[in-house]
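Omission of a single protein chain aside, the complex is shown with its protein chains in their original locations.
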């Protein structure tokens, strides 16, 4: 039901580490539920007028910068952010969310159907990187990826 | 059902403009379905070993750069990308997807429950930007946003 | 003489608009003078230990994000930032400087001779974009540039 009860409903939520042993996310929140909620949020404030594609793109770049600042002096960081404070961990969740929200709104304002685009990209990636050709090799991996640039 | 049939299933999809008049996305694809599919994709190629938080963060920055390159010489761009070629439009869908896929995998590798983090961020934003205080004013809007930096 | 008197000398300076009609910069400050001054600044604080290539790269991304945030809600902006406040203009100068300082230190820490690399890049660009082939055409321009991606 998340995202259905208006932009400012207060479901009990927290930016917590993944609890499930298989690292699955805890809910089925969809791209469309996030899009709808951000759209409501912007319209309730009459902010749609500022949400042009390049404005949103630069806002996205700004949030990616804030995310990078959390990691900038850490040296290499292991999976799961071992030893990080709850404050830093919550901060990561907030900046990841800001990037995601602007990304989804940018797709909407570009009139791109993001769910279709993502599924199509998975298909393209599957054809581009056949497992038998790229399996486990860092060098091959890097070469393949570099073809992508 | 998207995302449930393995990383390389071939549902009929396309990176097409939004058709619905209300600009809703065409499916209920969830963050968890994308996370699961990318996780399968990486494991089928033994690429998990390379997907540390800072590696994924730099990969995300790289994709944001590719997205920016599509917009860099366009001057101001209106909502809906009027006059853009199908090729450019599809390219935007691909780069938005790359950013989204890395963002979701970065959340997983940071052990951040992204759906919970997003819902919490909406609540924080609602408290931070009360409509009656920020309604429609670019100046107020910018001031409020600038407090966020 | 800038940059020669130690990291914390106090030459009379200001982040002011270009005064010269031909938009030339007001001094001959060199990449090496900036490199030396930042190197002194870091060593005086024993911060060299944190200035590894990927730490500096993420710090650079963070500063590019702060620069983008100044422009994010502005819509299209004309050359010279007409109508911008002195505060915003000074802020742009500060963020441009932060990006430049980290960029130069990143080059140093990668053991890249940035002056040589820049001159070489100009030569490569001259060969890649012959004036007679790309002169003034936005389409050709974009096509040529897109080959660069």
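Chains here go by letter, A, B and C, matching the order in which they are written, and residues are numbered from 1 within each.
One rule holds for everything that comes next: a residue touches a chain if its C-beta (ideal position, glycine included) is under 8 Å from a C-beta of that chain, and two chains touch if they have at least 3 such contacts.
If you're wondering where the values come from, they're calculated on a predicted model, not measured in any experiment.
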With the full complex in mind, choose from A:57, A:81 or A:110 the residue touching the hidden chain. A:57
Residue by residue, what part of subunit C touches the chain that was omitted? 2-3, 7-8, 10-11, 13-19, 23-32, 34-39, 41, 44-47, 49-54, 57, 60-62, 64, 66-68, 71, 74, 76-81, 89, 92-94, 96-101, 103, 106-126, 129, 131, 134-136, 138, 141, 149
So which bits of subunit A touch the chain we can't see? 54, 57-58, 61, 66, 69, 72-73, 75-76, 138, 141-142, 145-146, 149
The missing chain sits against subunit B at residues 50, 52, 54-55, 58-59, 61-66, 68-69, 71-76, 149
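To be clear about the criterion, only the chains that are shown with their structure count from here on.
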Chain separated most widely from subunit A, comparing mean CA positions: C
Turning angle required so that subunit B lies on subunit C, C-alpha fit (0 to 180°, nearest 5): 180
Cα centroid separation, subunit B vs subunit C, in Å, comes to 29
With chain centres defined as C-alpha means, what is the inter-centre distance between subunit A and subunit B in Å? 5
Send over the residues of subunit C in touch with two or more other chains. 54, 58, 61, 66, 69, 72-73, 75-76, 149
